[in-house]
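Once you've had a glance at the structure underneath, I'll fire off some questions.
Note that one protein chain of the assembly has been removed; the remaining protein chains are unaltered in position.
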Amino acid sequence: MTPDATEADIQRVIATVESIGLKAHPMPGANRTAIGITGNTGAVDPEPFVELPGVFECVRVTKPYKLVGRDLKHDKTIIKIDDAEIGGAEPAIIAGVCAVESHEQTMLTAQVVAEAGCKWFRGGAFKPRTSPYAFQGLHEEGLKILAEVRDTYGLKIVTEAIDEPALDLCEKYADVIQIGTRNMQNFSLLKRAGQARKPILLKRGMSSTLEEFLLAAEYVMAEGNYQVILCERGVRSFGNHSRFTPDLAVIPAAQKLSHLPIILDPSHSTGTRETVIPMSRAGIAVGADGLLVDVHPYPERALCDGPQALLFDMFRQMVGEVRAIAAIVHGVRS
Amino acid sequence: MTPDATEADIQRVIATVESIGLKAHPMPGANRTAIGITGNTGAVDPEPFVELPGVFECVRVTKPYKLVGRDLKHDKTIIKIDDAEIGGAEPAIIAGVCAVESHEQTMLTAQVVAEAGCKWFRGGAFKPRTSPYAFQGLHEEGLKILAEVRDTYGLKIVTEAIDEPALDLCEKYADVIQIGTRNMQNFSLLKRAGQARKPILLKRGMSSTLEEFLLAAEYVMAEGNYQVILCERGVRSFGNHSRFTPDLAVIPAAQKLSHLPIILDPSHSTGTRETVIPMSRAGIAVGADGLLVDVHPYPERALCDGPQALLFDMFRQMVGEVRAIAAIVHGVRS
Amino acid sequence: MTPDATEADIQRVIATVESIGLKAHPMPGANRTAIGITGNTGAVDPEPFVELPGVFECVRVTKPYKLVGRDLKHDKTIIKIDDAEIGGAEPAIIAGVCAVESHEQTMLTAQVVAEAGCKWFRGGAFKPRTSPYAFQGLHEEGLKILAEVRDTYGLKIVTEAIDEPALDLCEKYADVIQIGTRNMQNFSLLKRAGQARKPILLKRGMSSTLEEFLLAAEYVMAEGNYQVILCERGVRSFGNHSRFTPDLAVIPAAQKLSHLPIILDPSHSTGTRETVIPMSRAGIAVGADGLLVDVHPYPERALCDGPQALLFDMFRQMVGEVRAIAAIVHGVRS
Partner (left out) sequence: MTPDATEADIQRVIATVESIGLKAHPMPGANRTAIGITGNTGAVDPEPFVELPGVFECVRVTKPYKLVGRDLKHDKTIIKIDDAEIGGAEPAIIAGVCAVESHEQTMLTAQVVAEAGCKWFRGGAFKPRTSPYAFQGLHEEGLKILAEVRDTYGLKIVTEAIDEPALDLCEKYADVIQIGTRNMQNFSLLKRAGQARKPILLKRGMSSTLEEFLLAAEYVMAEGNYQVILCERGVRSFGNHSRFTPDLAVIPAAQKLSHLPIILDPSHSTGTRETVIPMSRAGIAVGADGLLVDVHPYPERALCDGPQALLFDMFRQMVGEVRAIAAIVHGVRS
């Protein structure tokens, strides 16, 4: 649409799309609204659209993904809840506990996160664990603790849904719903996430290509939820000096192809506390829109992934360093 | 349990396990029944069990998986439905269509599979597809066609469930329920599969370690379903001469650690028809308990994975060759 | 050239190629001789050749490799020394010691290899070791022991050259010169191998693509040595159940693109003795032209790679099994 297209213009295009049995996906950008079309089996004839008021151009997207791509929407997508942003000028530091283990552990951590000036809090209430005998999270009780974090500190809550019932609950209690790496191609869950009215933080599968990653986001968007945050969390490789291999090259590559913001998880991708700070710096330096990072008041007692959790002092140091680097990168990018 | 333990002896052990708040997993083998115990958080005291009638020995399993392993149950598990077996002396050739596309395509293929003397038929009614815009299967309509295959040709039906509702339907119509590679760590689905009363064919994740693979099977078994068939389907690697890298070394490695049968999917692991026959031979030669293979009457028109489907003549040739090789391997193994 | 082209016809074409400053590579096949041309920077004008007596056709090879490919020479290359063949109907079993450690160890092993009816013996006198402090081989003394194996048992000797001086010595003492996986892209060594007048057994780099592998063979052939045997020895992957991941899919893929024979090393690719027999069967079943396999009289005392060496009885069992499988595969392929 043209920058000056009215809401009526947009609705008219949507109605026209729907009148021929297709689905319209209006996505507002900084300057103009893009309207994606899906549901077609072949090329869509641009004729009915091209002369409607407010239509700027009709672009045929030849890539396998449609709504995710820059071809359709060039402006970068910014996820915004109140004054908290992901994809904006400041790096979004989403910090917190890997798993909500107790009220005390969670609130202690949240206080440190808030005092560091961060606006997002992560915490898992449903934990996908490799072993059926490992701690699987506090479930709804955990979500209630997270809601208390928001009420107390104003932090926006990011938490993982591992299946449809969990997603129902997360949608009720949280601000952003995470889909984990092992569910990146759980297509039923992706479709359900596409029906949620909250942003989705989608972690890359541990051996997924960039195209598969973008198509997973497309699953969410094709259902009408355009608020998707991509998250690189390390790929599986032969090396044993880190738990996974953080693939920083995917970040500029994704930003070139897609308008969605992309962040880095330096904690799960490396698996060791001492590497998290340098990798956080690297993530912001390479241009990531934010970080998803584990912090713990006493990681030696953590029920899940303790060795990768930052201590409070390390966390504060990290925040300072990445902000300084972001200022350099942002100077560069704007 | 001792070979001559009675059903009453077994029930007495189970009752004792449950009386201390744990879960008992009785698994009959060729000679004796093993009873796994889960639900404990530390070591279980063998005292209450060791002198019960029919108890042969109490073994503490120190591996992360309990029920899957040879430590608990040394005898190989054989999946048996009527006269069809997986894990027995003959290779189980599970052949059929990647996706059920039509009644004609499916029945034509089933006839060829049956005439070749095979006892298992595969066909997908729910297809997990990388793109949201690709053909996703005929759903219940497809399952009905598969049920007709069973009624007409006596073939046992193997079909994939991609989520809980699909699993409910597959349980109703099929004989074996497949969990696909992208869902190998969809733990909610694994738990649901563990409550099914039909065998589960579990495909290895495309970058999962053997331990992760066995722990995924453990999820199913921990819920009480001990009928699990493992399936190697190729791992992700840097090569581009095949779609995935079939990891044949995992087959003897899995057989050493686990009593569960393991088969090979030569179709999805290679992605090209001409490689399927040699890879099928290799799979049986390395000791796989069977094959999961795509066949199609006119693959150039297939809606899914046509390039890897065998033509009918190729399929018949493959069956002949792998049977001859199985005779050599079986001579060796028994 | 046509099947009835005379030696004079061939020489006339070679002379014509050389007269325009290019290099001619005559390669006899079962039915006809192919003459490759290298040294050109653009397309070669077929005009001077097309009407020469005995010329069948002029084919422009558009692949990055010229001499290695089936485009130039369709007939499979068979490496033949006396009655020993690699690439012929029978599988070539190249068995022996990983490292020549002593006269006794080598001769004991050679006797078993010869008695099993095998025609090739492997043994390393120059060992490329990851650590500078590990046993690096007996060097010329080892080569002399290998020469004695040939004199005593009539076995053809395959041994590895790790640099130019070692290659000079290997050329003097051995029948086939091996270039190891870590030297697959040691281009200077490849060029030197191309000047040797003995066949080259080229191991695939542990993370090389098929194209890189074929181009490494092209380096050898471009220097005039057309006797190259390819060898798959496992690729690096994330798994830890075997030392490397044997990539059996590369064998039919290489055979489709190239006329060179290709064998499998089941010992280095798996790293554990008990997997070597099943992997040997799989290699022959997938269509490999032979095996390169480690045997040791007392592997617990081996100075190099003991855990992967077959015991004598296991070796004899393996030979029997792979011959039976080869008969099935060969029936199929011919």
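We just call them A, B and C in the order they show up, numbering each chain from 1.
As a convention for this text, contacts are C-beta pairs under 8 Å (C-beta built on N, C-alpha and C of every residue); 3 or more make two chains touch, one makes a residue touch a chain.
Predicted model, so just to flag it, every value in this text is computed and none were measured.
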Displayed chains contacted by the hidden chain, counting the whole assembly: A, B, C
Contacting the left-out chain in the complete assembly, out of A:61, A:147 or A:329: A:329
Could you list which residues of subunit C touch the chain missing from the display? 38, 64-66, 128-133, 162-164, 166, 182-183, 185-189, 191, 206-207, 211-212, 215, 218-219, 222, 236
Where subunit A meets the left-out chain, the residues are 207, 209-210, 235, 237-242, 245-254, 256, 269-270, 274-275, 278-279, 281-287, 317, 321, 324-325, 328-329, 332
Residues from subunit B at the interface with the omitted partner, ascending: 236-238
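By definition in this document, only the chains that are shown with their structure count from here on.
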Where centres are the averaged C-alpha coordinates, which chain has the largest centre distance to subunit C? A
Subunit A and subunit B: spacing of chain centres that average the CA atoms, whole Å: 35
How big is the gap, in whole Å, between where the Cα atoms of subunit A centre and where those of subunit C centre? 50
Multi-chain contacts only, two chains or more: what residues does subunit A have there? 236
